[in-house]
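Shown here: the complex without one of its protein chains, the others still in place.
Order as written gives the chain letters A, B and C; numbering starts at 1 within each chain.
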Amino acid sequence: MLRFVLSRLISLGLSLVVASLVIFTVIEVIPGDPAAFMLGLNAAPDTVAALREELGLSGSYLSRYLAWAFGMLTGDFGTSYTYRVPVADLVGARLWVSLPLTIYALILSTLIAVPVGVLAAARRGGPADFGIMGATQMGIAIPNFWFAMLLVLIFAVKLRWFGAGGFPGWDRGIWVSLKALTLPAVALALPQASILARVMRSSLIETLGQDYMRTARAKGLTQRQAVLGHALRNALIPVMTIIGLQFSFLLAGAIIIENVFFLPGLGRLIFQGITQRDLIVVESVVMLLVFAVILVTFLVDLAYAVIDPRLRRAT
Amino acid sequence: MQISGLSMTIHGVPILRDVSFAVAPGEIFGLVGESGSGKSMTALAMMGLLPRGTQVSGRVGFEGVDLLTQGERAMCGLRGREIGMIFQEPMTALNPVQCIGDQVAETLVVHGAATRAAAQAAALERLVRVGLPPDRFAPDRYPHELSGGQRQRVCIAMAVALRPKLLIADEPTTALDVTTQAQILELLRDLVEDEGMSLMLITHDLAVVADMADHVAVMRKGQVVEAGRTETLFRTARHPYTRQLFRDSGHAPQRAARVQPAPVLEVRNVVRDYPLKRIAFWGNRPMFRAVDDVSLTIRSGESVGLVGESGCGKSTLTRAILGLDPVQGGTITLDGAEVHAGHLAGAVRARMQVVFQDPYGSFNPRHKVGRLVAEPFHLLPTPPDDRRARVAEALRAVGMEPGDQDKFIHEFSGGQRQRIAIARAIVIRPGLVILDEAVSALDVTIRAQVLDLLADLQGRFGLSYLFISHDLSVVRAITDRVLVMQAGRIVEEGRTEQVFNSPAHPYTQQLIAATPRIPEEWLAA
Amino acid sequence: MRLPGQLILGAVLSALFIAAAILSLFWTPYAVEALEISNKLKPPGGGHWLGTDHFGRDILSMLMVGARTSIAVAVVAVGIGMAVGVPLGLLAAANRGSLLDEVVMRGNDLVFAFPSLVIAILITAVFGPSALNAILAIGIFNIPVFARVTRGGALSLWTLDYVLAARVAGKGKLRISLEHILSNIVNLLIVQGTIQFSLGILAEAGLSYVGLGAQPPLPSWGRMLADSQTLISLAPHIAIFPGLAIVLTVLGLNLMGDGMRDLLDPRLRRIR
Partner (left out) sequence: MFTRLKTTTAALVLCASGALAQDSITIGMQLEPPNLDPTGGAAAAIDEVVYANVFEGLTRYQADGSVVPALAESWDVSEDGTVYTFHLRSGVKFHDGTDMTAEDVKFSLDRARAEDSTNAQKALFKGIASVDVVDDVTVKVTLSAPNGGFVTNMAWGDAVIVAPESIDTAATAPVGTGPFKLGRWVQGDRIELVENPDYWGNKPALKSATFKFISDPTAAFAAMMAGDIDAFPGYPAPETLAQFGADPRFQLLIGSTEGETILAMNNKSEKLADVRVREAIAHAINRQEIIDGAMFGYGTPIGTHFAPHNPDYVDLTAQSAYDPEMARNLLAEAGAENLTLTLKLPPPSYARRGGEIIASQLRAVGIETEISNLEWAQWLEQVFKGKDFDLSIVSHTEPMDINIYARPEYYFQYENPDFQALMTELDLAADPAKRSEILAAAQRMIADDYVNGFLFQLARTGVADARIRGLWPNSPTQANDLTGVSWAE
């Protein structure tokens, strides 16, 4: 197990190095001078030059890459061009929105998807299955920004049960904050739950066809006991992969939803960073997200070992 | 257990017709038949575990109750408690994520026979009974940590945990090696004796039935064609099908071997190592020696058998001979040319061809038979102009129609496919054909036909065969010489009759002893 | 039987969508470039079946031409994914465990690790927003999908005896990959292609929604939605119809993909 973890950690490190190079290079070729952007239409050229110097934008590619990479290793993500505060502080603050939102959406989608998927698999071919599969197809087909808009229109503008968006901050109370995150979480969770329910269903159906299910039935277990006792745990293995993928997707992919609900999350930080050419924020946050994804994948692999004893030995 | 007039259709397709037989208390009842004869369906009907869309009529009497009329709840109470069942594939019959102790204990818990703690203790006792003592096989082990035979033991422990009155064993040893098979059968026999239960043994292997069963029923196409006491049935065999079955199971083709002294294939001190998965990221990868210093010679026109249990290195050796994998030591010479993996000249490669075990995986389903059979022409420097004619000739040689070239492979049965595979092997007239378990997946009657065909082709084309199999009876029937392989090494070599009649190496002796056989005198009649 | 029903519904919806796109090449009820400000936000009915948008353009015409945009983006994006991903997957599978395989797979993981929308935004930041760059962004993320599917399908095929037979017949890895592997994973690729196609339409809509997809005056469903967002309570039809177009098209393609998978898979299993 330790060896498994170690070798995975090494490849994780390599991936991060490659990722950082890719990110830095892409950011490097983005046209648009941050200094010129910040100073606006009437700025004099010498002003722009002065600002470039101040921001540390002059210097060779390699030296700036190394400075950035080693800075990150020591937890120094640099200073935002536009906000003039440490990127780490910005990210830290945003993480408190994005992370809870992601977890909220993930819990929602899992809570919906697993029972629904199990029901569909158990009633395979029946009207319940048909209905659930139809609903999940719709769930996948609906663009989430569109769904989010409809939610706002109904629950915020018409019914006024929720705010239209924004985030008050955790210091204003947990319930208030959770309430503010509810509509975005629902909007994010719907397509995810649909995908997850489908995976749950097909995974369970496949498991139901396994020989050991027949064995369990031959032992005298009822269908229900066999499903809950034997099939579910095996069927959860592919479901976990999807949950892991969804975590990373939600963490980074909520940009549009964050825009619709004007939430100060990581996705919007990136989006804003790109439009304002606050490139140091962009590269650091993208790097962080990639790191998160790789880390989550790693954790999912470890979780596999917990669920599936076949992987526990030094694979 | 009394079955009478059992008929079954699945989605309107008839599967069983009027099946009747009885299993007496304390006896072993054999149900024999070729694949698709309805054996397993009969067993599942008895358990009430039929797939959806099944229509059943007739009666499955168990202690005076018709199981077909029982509700699901009642059947759940019966299954595992009164009737236990084990299946063919021990590799997949166990839940991979639950430890074996729990899986055995579950039988007890489900039926409310014991509390969880007591069930664990009882499970331990049952595991000991099936030969898995806790000091060597802790009950918190997982199925993947056990070998196939050990897993089948766990399955048996699960099935007999509550000492059912009847145990149904559906091909319990088909997936196992012959020595393991002997042990499992031994265990089943012991259980029947000790626990006083009945055993219904479903198998395609007549020898196993002859060895084990008190009574036998022979099934064919969903019907019982003949039933009776085992010895009587074997000796008298009234029904033509039964008779043919018996004849084919021990079939030895007529062979007119004309062995030339010149060697076709010479394998000298071949060593083949496999790198295992890296233990540590930085260390060297450990090696596994799959083939260890193996030498063998096949002369022109000769049939050489290579026997051994799974994992002994047979297939690895085959791949090395075919030039698919590199060897780490020794030489392989084919018709005087050395075989090197990777850059083997077509002309050399054209001298040998291969026939695989699985008639279903051997062909690209997208191509027509003509193209499939013609594939080895690739080895010739210039593809022949008369491709179609030569393919047709090869097809005719294996008893197929030349017109079959324009069909797709899924239009053929398993036996026909194996003929097509042989046609592909001989189409460029190789000197050596490697038959890698080539008849193992076939039913006995088909197998007999294919063996005849092989013998015939050998005579006509002067082929040499390397016949690789785990099935000793087949090897015995068709080879001149035999090599016994164990753990990567050849442990015994000699003329076939000699090795089989007076094996010298203990492993060979063990193998031969473990092979179930129909007593010769039974078939003499 | 449910399967054909699903397949038929999916095929009908998809066909409708493709037909609208093709028809738009020759005829639309109104010209999509023609603005008629005085005629803006007309509800459905009268001369305009689906009403007009905030510039007085005919929504039906815009949807028809928008279908063309969606198809073009999705087709090329899937094409890029296949053209690069499939050979990579075949190569990786043919050289299983080799350095190449390792590089391809790790590379795949790496691409997956990048947040796709962010990369799409970065790409458009580098090259400027346009339908072409949207295609590129979507296409890049299709590459690992196809590479993975191809490799997975190919690996299981490489263990089959007929591949061994082909090797015994002296065929090289490349030839075997083309002759035996590719033809047998076509089913998988078609199904995956359908799914990626519908995802491509969704992705294009998402990118256009944030202003990074097709540029005006070329109509695009995502941009129609984005343009109409603030008007949704004033003139719901201009937001509802493009939304429905996306939902129904994606639904149709997904149903078709699923239906095909159900149809093709059992046969695949039987053959194996």
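Here, a residue touches a chain if its C-beta (ideal position, glycine included) is under 8 Å from a C-beta of that chain, and two chains touch if they have at least 3 such contacts.
These numbers come from a predicted model, not from an experiment.
Looking at the complete complex, one finds that the omitted chain is in touch with A, C.
One of C:16, C:178, C:231 or C:263 touches the chain omitted from the figure, and that residue is C:231. Remark: the omitted chain is touched by one listed residue; of A:135, A:153 or A:205 this is A:153. When the omitted chain is restored, the residue from C:34, C:103 or C:186 that touches it is C:34. Although one chain is not drawn, its touching partners on chain A can still be listed: residues 31-34, 36-44, 46-47, 50-51, 54, 81-85, 90, 93-94, 149, 152-153, 156-157, 160, 162-167, 169, 259-265, 268-269, 272, 274-278.
Panel shows chain C; residues 33-35, 37-38, 40, 54-55, 125, 128-130, 211, 215-217, 229-234 of it touch the chain omitted from the view.
We adopt the following convention: only the chains that are shown with their structure count from here on.
Taken as a graph of touching chains, this assembly is fully connected, with contact between every pair of chains. Each chain's centre was taken as the mean of its CA atoms, and the one lying most distant from chain A is B. Measuring from the averaged C-alpha position of chain A to that of chain C gives a distance of 22 Å.
Along chain B, no residue makes contact with two or more other chains. Along chain A, no residue makes contact with two or more other chains. Chain B contributes residues 322, 324, 344, 346, 349-350, 352-354, 356-358, 360-367, 372, 375-376, 378-379, 410, 421, 424 to its touches with chain C in the complex. Of all residues in chain C, those touching chain A in their complex are 2, 106, 109-110, 112-119, 121-122, 125-126, 198, 202, 205-206, 209-210, 222, 225, 229, 232-233, 239, 243, 246-251, 254-255, 258. For chain B in complex with chain A, the residues that touch the partner chain are 47, 49, 72-73, 76-81, 84-87, 89, 92-99, 106-107, 110-111, 142, 144, 155, 158-159, 277-281.
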